[in-house]
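Note that one protein chain is taken out, while the other chains of the complex remain in position.
Going in written order, the chains are labelled A and B, and every chain counts its residues from 1.
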Amino acid sequence: MTEARSVDVPRPVSDITAAGRFLFVAGVVLLCAWVLVPIYLLLVNTLSSPQEVTGFPKTGLPSFNLGSLQFFAQFAGVGAALWNSVLVAVLTMILSIGIGAPAGYALSRFDFPGKGAFRMLVLMTRAFPLPLLALPIAVMFIRVGLDDTPIGLALVHTTLAIPFAVLITFSIFSGIPLELEEAAWTLGCNRLQAFHKVVLPLVLPGITASAIFAFTISWNEVFAASVLTVQNRTLTAFLLQSLNVSPLHLRFAGGAALVVPALVFIFAVRKYLFAMWGIANR
Amino acid sequence: MNNKSLPYLLLLPATLFLAVFFVYPFAQIAVQAFTAEQGFTLQHFDKMATNWKFWPSFWNTIILAAIVVPLQLVMALAMASIVAKLKTGRNSILYVFTIPLGLSDLAAGIIWLAIFEQSGFLSSMLVGLGVVDRPVLFLGYQNLWVIFIAVILAELWRATAIVMVILVSGMGLIPKEYYEAAEVFGAGPWKRFLKVTLPMLRPSLQTALILRTIAAFEVFAVVVALGGTSLPVLVGQTYDWQFNLRDSGGAAATALVILAISIAATLVFLRLLRTPRGATP
Partner (left out) sequence: MAEIVVKNVAKSFGAFQALHSIDLTIADQEFMVLLGASGCGKTTLLRIIAGLESPSQGEVWIGGRRVDQLPPRQRGISMVFQNYAVFPHLTVFENIAFGLRMKKLPQAEVRDRVERTAELMHIEQLLQRYSGQLSGGQRQRVAVARALAMEPDVILMDEPLSNLDALLRLEMRAELKGVLAGSKTTTIYVTHDQVEAMSLADRISVMNGGRIVQAASPVEVYRNPAARFVGSFIGNPPMNFIAATSDGDGRYRVAGLDLDGPAAAGPRLEFAIRPEDMTVAPGGLRAAVRVVEPLGAHTLVTCEVDGAVFRAVLDSDLRIAPGDELSLVPKPDRIRWFDPETSSAVPVAS
């Protein structure tokens, strides 16, 4: 009896919650550090002189020496590679939204025979290792004269981005009640006017987010870029190609050049990431 | 407003595009892998399989995926559960967690190179702590397993975010009442996670696993950045066939192997995690 009672005495609740609370906060801090510290270390190397980058031991603090960055900026081909990356990414963004958004709109607004088949086609692309497409497409491009051109690479990157563009714009359009469009029709609009005056202003932020997402896909893509470009290398292709021949500080500065814009992109689309995936899931 | 042709008109560009740049190239890879001058042949596969790097690259790819994907799933579930519990600072922490989502595998490789290279931060720390007395060459071909660990860390670091995003969105779709009902019937937090969260997350888990496993089979730039050619993987093999050996038949055959294991994995997850009809909320 007495034993049972002593076991029954509850521990003070505050103790348990305090311990749990501490573990929880520690977990959050640890996970944030896990994400942020490696990026910080890359930036430390980027903001150190070439000698410091190869030097030993490292302090873990940046010296704010711009030597590495200067070397990177003046390295032959870097400027062109950066320009190509931006150009290809912008083309990808325009193509994938221009082609993907109408499809997303059709999927969200109409029921028609063949809808399931189209959805299947889009979802199927997920089961395929898409960058490998670059191999046969390289041959195709040589035949039509698109080899080693930004537009050629953008076409392949658009293939990577279109499934996302379709599914994301589908979910964005689905978030606009059809009733709003119908109200516009009863108030004197035809379909195009209703889209322009009612749907477009409402979806614009979301469409921008998915455009940025498409930009990021292209910006980050390595394999197809390496396969399809020779003279007109993008930054990723350039870095990959020079990995084993270039000095460390060039690689780190190049890595930072890839990472920093990506941080901005993700910040810009952060609000939409979850909504996009919530529905793109189904 | 019944315009029967409008939806088809809207789908036409995307359909055409996917036909030209997705269906057709894959048909071509398939054809190329199985043909030579004299017609149908298995010689490309023969050549591919007898290349001394093929089987190491095959197993490296599979084992990497088999280690990385489950670990990512566990980490992402932990992160998603933490996010679900957060009250203050939820948005900032979500942003931090999703940062790697925007980074390329090449960038991730370079980032972890900064840590693992001989004069890098790990060496510096170990020397500072007195564990070793001079810089260690972690990423040499003598230490394949260290390269392996570095690649796993880089992949975990980079690609867990996408799994987490999918799971967080999935959790957002689970009605709160289920948790409240489970709590009323006496389920503790762990039981609620096992009996409510996991089963209801099934579609999201499926999407995440398929997406991640396929991407894991495509691992390439991280490996090159960290290990150069010391650690062969399948996509790297494809690249070699195409550019160093100038043999697109071999490249096509290797690409088909990647495609085959990708489809196999997709089918397994579709079957394993299928939601029974009518069991959706």
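Going forward, contacts are C-beta pairs under 8 Å (C-beta built on N, C-alpha and C of every residue); 3 or more make two chains touch, one makes a residue touch a chain.
Small disclaimer: the values here were computed from a predicted structure and weren't measured.
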Among A:V29, A:A117 or A:A183, contact with the omitted chain is made only by A:A183
From the list A:V198, A:A214, A:A256 or A:V269, which touches the chain that is not on show?
A:V198
Where the missing chain touches subunit A, by residue
177, 179-180, 182-190, 193, 197-198, 201-202
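Here, only the chains that are shown with their structure count from here on.
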Between subunit A and subunit B, centroid-to-centroid distance (C-alpha), Å
14
Footprint of subunit A on subunit B - complex, ascending:
1, 3-4, 6-8, 10-11, 13-15, 17-18, 21-22, 24-26, 28-29, 32, 78-79, 82, 85-86, 91, 93-107, 110-115, 117, 119-121, 123-124, 127-128, 135, 157, 165-166, 168-170, 172-173, 203-204, 207, 210-211, 214, 217-218, 220-221, 224-225, 228, 235, 238-239, 242-243, 248, 251-252, 255, 258-259, 262-263, 266
Touching subunit B in the complex, subunit A uses residues 24, 27-28, 31-32, 34-36, 38-39, 41-42, 44-45, 54-60, 98-100, 102-103, 105-106, 109-110, 112, 114-115, 118, 121-122, 125-133, 135-137, 139-140, 155-156, 158-159, 162, 166, 185, 191, 216, 219-223, 226-227, 236, 239-240, 243-244, 248, 251-252, 254-255, 258-259, 262-263, 265-267, 270, 273-275, 277-278, 281-282
